[in-house]
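One chain of protein is taken out of this complex; the other chains stay put.
Coming up: chain A.
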Amino acid sequence: MSMLNRTASGGSVDRSKPLNFTFNGQSYRGFEGDTLASALLANGVHLVGRSFKYHRPRGIVAAGAEEPGALVQLETAEHTEPNIRATQIELYEGLVASSVNVWPSVDFDVSAINGLFAKLFTAGFYNKTFMWPRSFWMRLYEPVIRRAAGWGRAPTTSDPDLYDHMHDHPDVLVIGAGPAGLSAAVEAGRAGARVVLVDEQAEPGGSLLTLEREIDGQPGRDWVQDRIAELEAMPDVRILSRTVLFGYYDHNYLVAVERKTDHLPVMKRPGRIRQRTWHFRAGHVVLATGAHERPLVFADNDRPGIMLAGSVLTYLNRYGVFPGKEVVLFTNNDGAYETALALHEQRLKVAAVVDVRHQVTGALPARVRALGIPVFAGHALSATRGGKRVSAVEVRPVQQGAGKLTGAGRWINCDLVAMSGGWSPVVHLFSQSQGRLEFDAGKSAFVPAHAVPAQTVAGAANGDFLLKDCLLAGREAGRNGVLAAGLKPKRRKPAAAVHEPETAPMEPVWLVPGREPVGVGKAKHFVDLQNDTTAADIALATREGFESSEHVKRYTLTGFGTDQGKTSNINALGILSGLLDRPLGEIGTTTFRPPYTPVAYGALAGRNIGRWSDPVRTTSIHPWHEGNGARFETVGQWHRPWYYPKNGENLQAAVNRECLAVRNGVGVLDASTLGKIDIRGPDAAEFLNRVYTNAWSKLGVGRIRYGLMCREDGMVFDDGTTARLAPDHFLMTTTTGNAAVVLDWLEDYLQTEWPDLRVYCTSVTEQWATVSVAGPKARRVLEKLAPEMKLGPDDFPFLSFQEGTVAGMAARIFRISFTGELTFEINVPWHQGLALWKAVMDAGEEFGITPYGTETMHVLRAEKGFIIVGQETDGTTTPQDLGMDWIVSKAKPDFIGKRSFTRSDTSRPDRKQLVGLLTEDPETVLPEGAQLVFDPHAPKPMPMVGHVTSSYYSAALGRSIALALVKGGQDRMGQHVFAPLEGGTVTAVLTSPVFFDKEGERQDGEI
């Protein structure tokens, strides 16, 4: 297929390199250097999609990031990506794209019937509909919305591409490689600053790629090439093209994404980084982000073939593509006349230039008139015709200020409308950096109102639209960066001689009147082409009382699309200003937030995916667990053995077997993950006195004590045992998931509250492997491994510690118990953990030693009523709530949390308190988290009095057990509570939380 609308020469496409691509199943050709949009236009394709709400035909409007309408689904299967702007897709061989939001096809769209339901889709539709009856929502609205709404399809398989992240710290970060940005980068680079120049396009140059300009007698494009060559030769300058700076955060932290392979054929991409996210911490930032042209809001302004005049010029000059052959220009400024001249030069028919200004006096209009092109001053487009492409426009005289049409209309045939409503500085990044905007009435644009520290805005982004001003402002911005870096700028060269046309003032027009008042009749004045927001919607919002720009934005969804309203926001604000009869400057803008353009999740995730998304911690014994079929559970970042199924056992069967083994024989647990903090110093005992609720000064060397830590508000924070290894040396254990938090907490107090205490804390969690041997036969196993140690209850009593040799390894052995059974926790250096574990397994074989996991550990401790912090507690639980008054010292004058125990709320008698629950049916295991009530017949909503915190089947007891927090529970022993569940109400009786071996007779094991 030939390219119908391609100029004979010119532009920066490479005509020697044709490329084949497919759009909506149809094959086309373009050239290297094209975008998908320019290639489609070259082939005469204007209709690229359907609009969001009304499913009206939509075409290409712009030529860059601001494109509101031409969103496509790019590629297929795992490479597919939805809602990409056709104007930013570089063409490559074999590209496949299709329209979004069309069914069954872009040409025949049954959903266009939605246009008939226009009333259903007015502003605030979503807000209002949610208030309507639920049945309406289910039967009517949801099916309609599901069919109609949604842009594009997310891929259904995981992303096969590679992404990565880079960090850089330039002295000067320049954003935008147009005339201002290039001037800034060159100025900074020449002075020796470390410069990064970021530009979103494949080719640097910005506006110089569109406008025919001369700088110092040199064509603009050549000037750009020379500047790039100079920058590339500098050792400390990095040029990143195809890179969108999307986020600007505090202290000059900026984030960009570089497209590294998206311009290559899909088959050439594997093995290469697709996109790279850049993190910059810049000394000085130069925002040279340019400006976006504004559409004019007139009746039925959304037909394919209605484009921005500057973008038409871009297609012509940069891509050698003419998007139409019979053109009407519609403008309020001189800029569009440059497009008219360029079209005429290509021998395309310029049917008319329609200008809302009554006085059209500039040099450019004079040149257009001299060519015999009709110029309709003081006129406007009042209506358009066309199905899938504009075919004619109606031109009518309009009042000064475009308030009202004043005369009869005439129809002019055309296949392209090139419109210009003036230019909006791209202030998104400035706004993200907390910069405030003000409305400049002279420029009719929001411009930066003040300087932001360590930043300069230069060129069109600052409202300076003339090339000579851009070059000067860029140079000064570069010098600011040089000075900020503590370097000396080079002497200023004389300002460049620039040839550019004189322009007369523009006349702001926010809403062009149609033949009928806005909102009456079929014609629609579109403001936001992506969200289908019309001027009538904004009027409706104000009638319903929404006046703030932020409220109107949310109510009408203006600027809520993936384009963030780059072309629509200012027109919406202008219309709002007219409706409210308040100056635009008072209305203000909405807030710009990152990202500037959408960013793929893959780029944000970088390499932190799959097993690298979060570190996995394993113990030195892990290979044995894996080799012996353990199932694992994640605790913090640890992977701990959960249970060890044998012969196809399920969880319950395995846990029953493991539990009985510990109760009746001997079991072994890998307890290495327990947090361990080494605490040393002359004031260590005093420190423990302050952080634990019980007393520590008198703990003898070689002895161990269980302790509870609270926060200042009296709520339990952590628990564990601590051994006194020497008078000034303790080893503290913490819960597995809380180890780092506890260490931080201790450091906080030592460094900030009690810097006078001479205490040092060191994490030794990963220095010691811990093998816990538990059960009545535990001593038999250890006797074989440590024959020279005295292990009897008199020589090695409960809650004491000894050093000795176990299986030939120097070990610390702690006699503590989380199961109620005789337990030896053997600690050896981390790397010896596996050897110790194997030795224990070998020695225990004759006693039937059974490895057990965290699930069995939980059941065994629940049988004994031992709490788990974070399960029986939730940050609102005191020691007294847990029935653990015994561990709260009355004698100590102060410790963390003490004062709070007497606060009125903390000492209420009806607080939720820890109790045991026995279900009426011993086989029923309550779900953890189940809510409890005292009266199951109470009217709904029933007063809830607590919840189940732990619940298991206990093999040792042959029935279910549960722990719960129940209001005033400690005074309700023997009474009933009820758990109303989906399958019926479960009745349980309140008991002591200690279910097994209440007298603690088992802790010394077989003697």
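Here, a residue touches a chain if its C-beta (ideal position, glycine included) is under 8 Å from a C-beta of that chain, and two chains touch if they have at least 3 such contacts; residues count from 1.
Keep this in mind: contacts and distances are computed from a predicted model.
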| item | value |
| --- | --- |
| Identity of the absent chain, which is to be given by its UniProt protein name, from "Sugar ABC transporter ATP-binding protein", "Transport permease protein", "Fragment flavodoxin oxidoreductase" or "Sarcosine oxidase subunit delta" | "Sarcosine oxidase subunit delta" |
| Touch with the omitted chain, as defined above, among A:217, A:372, A:486 or A:755 | A:755 |
| Which of A:780, A:812, A:898 or A:912 contacts the chain that the document leaves out | A:898 |
| Residue ranges of chain A at the interface with the undisplayed chain | 249-253, 281, 434, 453, 712-713, 744, 747-748, 751-753, 755, 893-894, 898-900, 902-904 |
